[in-house]
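Sharing a structure here in structure tokens format.
The other protein chains are all here in position, but one chain of the complex has been omitted.
Just so it is clear, A, B and C label the chains in written order, and each chain counts residues from 1 on its own.
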Amino acid sequence: MGEIKRMDLEYSQLDSDRMRINVGPQHPSTHGVLRLEVEVDGEIVTEVVPHLGYLHRSFEKHCEKLNYQQIIPFIDRMDYISAMNNEWPYVMALEKMLDIKVPEKVEYIRVIVAELNRIANHQIAVATFGMDAGAFTPFLYYFRDREAIISILERLSGARLLYNYFRVGGMAADIYPGFKDDCLNVVKQVRKTNAEIMKLLIHNSIFIKRSANVGILTPEVAINYACSGPVLRGSGVAHDLRRDEPYSVYDRFDFEIPVGKGDVGVVGDCWNRNIVRVHEMEQSCRIIEQALAQMPETGDVKAMIPKRIKLPKGEVYMRTENPKGDLGFYIVSNGTDKPERMKARGTSFVNLSVIPEISKGYMFADLILILGSIDIVLGEVDR
Amino acid sequence: MFEYFKNIWSGFTTALHGMAITSSHIFAKSVTIQYPDEKLTLPSNARNRLQLEMSRCNACNSCAVACPVNCITVEGTRVSPDDPQQDVHWDGKPRKMWVTRYEIDFAKCCFCGLCQSACPTDAIKHTVEYEYSEYDRNKLLYKFQTLSPAEAEEKKRLLAEFRAKEKEKECSSTAGKAHEAKE
Amino acid sequence: MDLITLAFYFFAALTLVFGGVVVFSKNIMHAAFSLLFTFFGVAGLYVLLQADFLAITQIMIYIGGILVLIIFGVMLTTRITGVDVKSGASGRIQITVAGIVSAALAVLLIYVSLTTVWPQSPVAEAGSTVTAIGNTMLTKYILAFEAASMLLLIAIVGAAFIARKK
Partner (left out) sequence: MESTNFLWDLFGRNVWTVLAVISLPLLFVLVYALIAILAELKISAWIQERLGPMRTGPWGILQPVAEVIKLLQKEDITPDQSSKLLYNLAPFIIFTGAYAAFAVIPFSSAFVPAGIDVGLFYVFAIGSISAMGIVMGGWASNNKYSLMGAMRSISQLISYEIPAAMAILSVVVLTSSMNMQEISSMQSGGFWNWFIFGGPGGWSKLWVIPFTIGLTIIYFIASLAETNRVPFDIPEGESELVAGFHTEYSGMKFAMFFFAEYANMFVVSAILTTIFLGGWNSPFGDFLQGPWWGVFWFILKSFFIVLLQIWIRWTLPRFRVDQLMHVGWKVLLPLSFVCFVAISLFAMLN
């Protein structure tokens, strides 16, 4: 990110062509309370400095005062768009420490809710990316569909956004009757809308002109900056923890890792990052279908939940594939029911750091698109 | 040159495709819910306003411990056997604890549902009621105790009296016992 | 006093007042924007003289073209954010010299306007001037017309060249 340069009088007089613009924290396109200090030469961006911390809630420090069960609601609030996926690595880390073997049915429920939430997350990502480009209508089509997913998760967990559904060793509640049909309907609707959005937005000539060949992130830079998720896969690197380090029951499903192929523009540009998300929705649909077919009918989801969570001394790091990339939790336990230290590897935070690298030399309007294509959630960036 | 015209053509046709799609939605059924008039039915496990069933609560403090944001305050006092007012729980068992104070600050509540799962008697529950916003934050401090402060003081006093009497009795009984033993 | 006379005084006042603002304003942007009203007033005067084509050309070229150019020029050359763009404070000598010159000019102009015998043609109900202008442009003054077009073309090419240099 570089050191923070302050605009001083001397500087601006020397270089009067350039203008410093403050984008955010109250800007319609910063997806939250991000502040970007942008230096533009006319319309060309010459420098971007992100300023973080407007949503800082001391999550990691706060966790040291909470017992392991109480941390889960706070984890929901990191990446609030995909809360289900957030809870998973944390719960898995504790299970690893406690050496709990999770029942089969629970694993399948986890896969399904995580993939449902992945679809919901990507819907928002693609929708807001379209809105950054000026297309408002796809946004509402996606939100209409997201409603169905949210309703399923609400019936499962009781909440619409911050689920608190995962428990160490199980789930908070079992699935409801009719869950399978609801999921299959969602899958059908997601596919239908995606086909429509492909025509309406993604293959629209103006949209291609706007997003293709913009914000090119080469695989080397992406790996150097530790980017992950669709941002990395948009650059053509087929890295997905679900396949590379299969956790839970992911090794039982047949799915592909979509990568940016450069059908339009070049590999690693905004268009390719975006299309990866659309294809991932399809892959998630496939996983959901397979998981629904394989899921055992019976099984107590609460059977393995320990009464009181008390970790042995030691440390654990567990990461899973969040919709936005690798999400990891590092927990140091001192033997009590509260963690000694808790560290989250926030995907959005890591992915955001690549912004200054890939947005220089493009136009100001492109910067907004690049930011949108990285798909950050400020709750996770600032924590 | 060919590329130039192809670009123009694709720009034109994709725009028309888009317009065809948007126009096809004009006559589709709207998904809007006219909120105050019509409401979505929430699932029965939806986590909204907390409700405490006093006949089940025995002031065990589990919910207050489980709450990650400390929005629940519970205080209780043992029921004195001498108390003229005796109460029973919902299942007919006699009440052992008076709940002298049970407050939930809904301005703090994060609707995680942990209190609900911690409660041994299913007294505290999330309900589907969600329309309870207030202009004054103090009005969000919900008091569930049925006893008035004066009554609570009275119960405490009764218990203290009872305990004092117990002690006295114990003393006298031990003295009596010692006396008996002597005999 | 009929409507036309009233309109005349209105437009004349508009032109003069804002012309004054253009000259005396210390803020270059204010001066530039005042030109808008001055040009507009002049265009109104043209309308009153039944020169509707000329009036609209005035709006088109002066407001739509030259004024935009001036404002762009002001914006591009000076720092526009922060402090106001001011025309430089003039010293005493400059004011004196300028005052003398303009006073002399004013005297001369007033003298000329008072002593000249203005030829007055009978007011004819002028029809459309567009046809006549179009015809003369493409017959009698074709050479001048084409030369002007060439000049503008060269200017455009030159401007594009300068802009592209970076």
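Here is the rule we go by: a contact is a pair of C-beta atoms (placed from the backbone, for glycine too) under 8 Å apart; a residue touches a chain by one contact, two chains touch by 3 or more.
For clarity, every value in this text was computed on a predicted model and none was experimentally measured.
Although one chain is omitted from the display, it touches the following shown chains in the full assembly: A, B, C.
Screening C:Val17, C:Leu48, C:Leu67 or C:Met137 for touch with the missing chain picks out C:Leu67. Contact with the chain that does not appear here is found for just one residue of C:Ala13, C:Ala106, C:Val130 or C:Ala144, C:Val130. Summarising the interface, subunit C meets the missing chain with residues 3, 27, 29-30, 33, 36, 40, 52-53, 56-57, 59-60, 63-65, 67-68, 71-72, 75, 80-81, 84, 128-130.
For subunit A, the residues in touch with the chain missing from this view are 19, 21, 27-29, 43, 130-137, 140-141, 144, 200-201, 204, 206-207, 209-210, 363-368.
Mapped onto subunit B, the footprint of the missing chain covers residues 8, 15, 18-19, 21-23, 25-32, 34.
As a working rule, only the chains that are shown with their structure count from here on.
One inter-chain figure worth recording: subunit A and subunit C are separated by 60 Å, centre to centre, where each centre is the mean of the chain's CA atoms. The distance from the centre of subunit B to the centre of subunit C, with each centre set as the mean of the Cα atoms, comes to 77 Å.
Taking each chain's centre as the mean of its C-alpha atoms, subunit A lies 32 Å from subunit B. Among the residues of subunit A, none is in touch with two or more other chains. Put simply, subunit B touches subunit A in their complex at residues 7, 10-11, 14-15, 17-18, 21-22, 25, 31, 42-43, 45-47, 66-68, 110-114, 117, 126. Here subunit A touches subunit B in the complex through residues 66, 69-74, 76, 137, 141, 144, 147, 154-155, 157-159, 162, 164, 172-173, 176, 196, 199-201, 203-206, going by the rule given at the top.
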